[in-house]
Structure formats: structure tokens, C-alpha cells
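The block underneath contains the structure these notes are about, expressed in C-alpha cells.
Note that one protein chain of the assembly has been removed; the remaining protein chains are unaltered in position.
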Amino acid sequence: MKAPLIVVGLVLALGPFALTSQSLVNFAMLTVVSAFLGQCWNIAGGFGGLTSFGHTIFFGTGAYTAAILQTRWGLNPWLALPAALVTGSLVGAAIGAAAFRAGLRGSYFALVTLAFAEVFRVLSNSLDFTRGGLGINIPLGMGAGNFQFADRRSTYAVALAFLVLATAAAAWLKRARFGARLAALRENEDAAAALGVNLVRTKTIALALSGGLTALGGVLYAQTYLYVDPAISFGVERSVEMLLVAMIGGAGTVWGPILGAIVLHIIADVSRSWIDTPGFAPMLYGVVLLVIIGLLPRGIIGIWERWRA
Amino acid sequence: MLEVSGLSKRFGGLQAVRDVALKVPPGSITALIGPNGAGKTTTFAMIAGFIRPDSGRVVLDGHDIAGRRPDQIAEAGMVRTFQITQPFAGLTVLENIRLGAFLRSADTSAATAAARAVGLRLGLGPFLDRPAAALTVAGRKRLEVARALATAPRMLLLDEVMAGLNPTEIQEIVAMIRAIRDGGVTVLLIEHIMQAVAALADDVYVLAEGALIAHGPPRAIAHDDRVIEAYLGRGAAAKLGAHA
Partner (left out) sequence: MAEIYAAALINGLLIGGVYALVALGLTLIYGVLHIVNFAHGSLLMVAMFAAWLMAEKAGVHPYAALPVVALAMFALGWLLYRYVIGRVSRGEDRAILLATLGVAVVLDNVFLTLFGGDTRQIESDLTFAVIEAGPLLLSVPKVIAFAVSLLLAGALWAFMALTDTGRAIRAVAKEPEGARLMGIRPERIFALAYGIGIGCLGAAGCLLLPSFFVSPHVGNVFVLVAFTIVVLGGMGSFPGAVVGGLLIGVTESLGGLWLGESLGPIGISLVFIAVLLFRPTGLFGAAR
């Protein structure tokens, strides 16, 4: 049963390297980036039940880390990866420590992350350090040494590596003590505390882990489009998309976000061939979300689980 | 092992617990009884760090632990169960128990093995891979005990783990608690079922309207006038006496 799945997975993952059509590769790249970001959200929102409405905070932090590192300090963009891992987790740890110490959970946590995203947006929109509303242009300088790829397949390769990393983190959560504690807190905080789980520390680490990984996505964005600005970095749309990918595929499962990203991107592509306006595909996402919450609370992967059981 | 003194808690206008003091010697089974609403669960919650007492000391093995967080107290070796069972509903029974075992072992296979052993010992074997939400009341009560036991505690606080069980199940759980004590775990339990208390406890404290009204071995407690009145109402002791 497992073997055919692995083969299908490998073909899907490695197939794009054989493609010559840049638009198909682009599709694959965007899907994998979505899956990666959804997986990052899933680490906090799925496994830990920390329903964030502002996860783009970390994405934007990563994007600005990359842009500022190069344009202000002239560092090699590859260094932006470890740097973003650090800045993203620090922001996650700070927000987590503040919110969880204050006992925020559920809707209140969702709202406070939304508000933090807005704070980041306004700050990046008005500080000189981030060049305000102008955004930051990253000077063109194609070449692997400069983390700028002319061939989308290279970008795809990096995205795929990120996705593998985040999925490995999810698989680790599924197995390890830390993940068990996180899941226990999601299910019942009092019971978890009675059995020795430190609530603030566990949730904060989860948000930091998720934030650090998400920031990598921001770096990849900056290096692909060579431009970052406040709306791209901290706009609410990306937060919502990350959540949608995970929720629709199956929050708290290892493979859910990947499935979710594939389904959403197929919907987007197909719907674009019907009606090509900016709102149509996202509207369908919203409908799919409502259907999923109503009928398949465990996400699309729930169909598979039900069928197997 | 555990020494509590001067413990008090007020909820708004209600003095739920007033100046409670108790002593639980190591290796003993001590019972805390009293009518509904007497403040027993609140006392437990304060001892285990879930409710901050207004005043009082909770000393575990010579350390004052009042004001510490529940997870720190669990780490120190004292674990409570919940009267209203609190399963991790979305997880399997085994995963529930394993969370307890993870307190003492970071290794997943070791914790799983330990959890399985505890589950089997408490008769949860057939349910280990089912979701905890699917358990019956009796099953959930056992799961509460199993999880707590899996943390390898030195002291257990059991809150009405027999309520809602049938006589056979009660006998089983009485034997189980005795075995737990014989395994070296000190037990403080809240219970309404007097036969169980009489069968198990070395020492009994009686709480009514937030205050301790009696303390002694089970046999003496059962004939204490104040206890009879607390349970059955004012004048009950005299009436019982008249009939006898």
C-alpha cells in the first residue's frame, strides 16, 4: 500500500525537473511554496491548535531580513537563510511568550496575531530602516552564488528542500515527546498541566519553530521576485492562505498541507480558465473552507483516513 | 510526605475552603471526605497548583510548593486526577497514558512501552488504540488514574475515581489503589463511597462547608456525631441515637 504512494510522491516531486515549460515549473514551484508555508502554519496551528491569523508576520520578517541584509550590509543572500531562521524564531518566541503568558488561546490568540501583523505592516510602512512604503528592491545579480536563479527549476529545488525540511519537522512532531505535549495542550490544557506539561514553554517553542521555518519562505520570495514591501510581507491575504492550505488539506497531519496546496492550486488554475478576475479563485477557497469545516473537519486527508479505516 | 496548613480560598462571597490542615505520611492512604460542595476538589486544586490559595502552606517533602505551577508540582512527583474526567479526547487511550510516561522519559518507544504496561495493568488493554472520547465513564476514570500513574508519581491525588462505577468495578479499583500504595506511592483520595474509604484509608479527614470537622481512623469517623450531622443534617445524630 505504501510503495505506490511513495512512487507517486517521487514522480510529482521530481517531475518538474524534467519539464521545459517554465509556466508548468512555475505552477509546481508555487504549489510547493504554498505547501511549505501551509506546513509551517500546521506546525503551530495544526499540531498545537494555535490558530494564527497573522502568520505572515514571520514570512515578512524573513523577506525583510533577506532584503536588508543585502542592501544595507552587503552580505551574501545565502546568509539570509540562517539569519531568517533566527529572526523568525525570535519574533515567534516574543509573540508567543507574551500571548501565552497572558493566557491567550483560541479566538483571542487568532486576533492578537492579526494585530501583531498589522503592527508589523504599519512599522515597515513608516520606518526609514525598511524604506517605508517604497519597499526594498534587491539589485539584480543572477547566479547561484548570489541566490538568484534564472531557471525556475532551481527555485523549485530550493522550495522543495524547504518543504522536505518542514515536513520532516511535522513528522518529528508526530513521533516525539515535544509533539505529544503540544497535542495534549491542544486537546486539554488542564490535563496536560496536571501531567507535567509546561504550557507557556511548549507553545512558545512551537510558535518559534513555526516562525523560523516560515521566515525561510520569506527569503525565497525576496530572492525570487527581488522586491519586498509592507503589503506583500504583512498583508492579511498570505496569513489566510497559509491557514487555508493546512485546514483544507488536514490540520495536525503530516501530509495534509501538501494535499491542501495541490488541491488549492488546481482549483486556482482551473477557475482562472473560467473567470479570470483576481477574486474568483480566493472566493472558491473560502467556499471550500466552509465545506471542509462542515463536512470534513479533519480535512481532505480525512477522506483517505476514513477509507482506510 | 505532604503537609498542608492554614489553606484557605474564597470565591466571591463564598468561603470555599477555610484554614484546612492535613498531614499525609509517606506510604499511607489518606482519605478526604465530606458532603457535596464541602470544598474537597478546591483543596485538591490548591494542593496541585491549579488554584492559588488565598493563604496557607503546602509542603511536599519539606519544600513549600504553594504558588508553584501544576506542571512543576507534577515534575516534583505529585499528580492529581480530575473528578470531572479530562481526557485528551482526540488522542487514543495509549497516547493519553503515554503523555504521563513522557514526564519521566523523552524516548518515544520507552514511553510507549511504559504506557502500554500501565494501561494493561489498569484493564484498559482492549481500548488502548481507540480514541479516548469513546470510553465509558468507568473507562475514563481508569484512564485518569492510568495517566497519573504513568508519570511514576511518589504521591497521587485521586478525586472521586469511583463515582459512577458499579460494585464490581469499585472492588477492582479498590484493589488497584491498594496495589498502587503497595508499589510505594502515597495516596490522598477524595471519596463519597464509605465502604471504599473504610477498606482503604489509614486515616480520614472530614470537610464540611470548607472547614475540617473531624479527623481519625475510618472506624472512629463513621461514628462521629459531627460527621453524621454534616452528612445527614442537624439533629440527625440525636435521632439515630434515639433509634439505636
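Each chain carries a letter (A and B) given by its place in the written order, and its residues are counted from 1.
Following the convention adopted for this analysis, a contact is a pair of C-beta atoms (placed from the backbone, for glycine too) under 8 Å apart; a residue touches a chain by one contact, two chains touch by 3 or more.
Values in this document were obtained by computation on a predicted structure and should not be read as measured data.
By the touch rule given at the top, the unshown chain touches A in the complete complex. Of the candidate positions A:Asn42, A:Gln70, A:Asn125 or A:Thr155, contact with the hidden chain is made by A:Asn125. Only one of the listed residues, A:Gly9, A:Pro82 or A:Gly106, touches the absent chain: A:Gly106.
Mapped onto chain A, the interface with the missing chain covers residues 49, 51, 53, 98-99, 102-104, 106-108, 110-112, 114-116, 118-119, 122-123, 125-126, 132-133, 236, 240, 243-244, 247, 275, 277-280, 282-283, 285-287, 289-290, 293-294, 297.
As a working rule, only the chains that are shown with their structure count from here on.
Residue ranges of chain A in contact with chain B, taken from their complex: 175-177, 180-181, 183-184, 186-188, 190-199.
The touching residues of chain B, when paired with chain A in their complex, are 48, 50, 69-72, 74-75, 79-82, 86-91, 95, 98-100, 102-103, 106, 108, 111, 147-148, 151.
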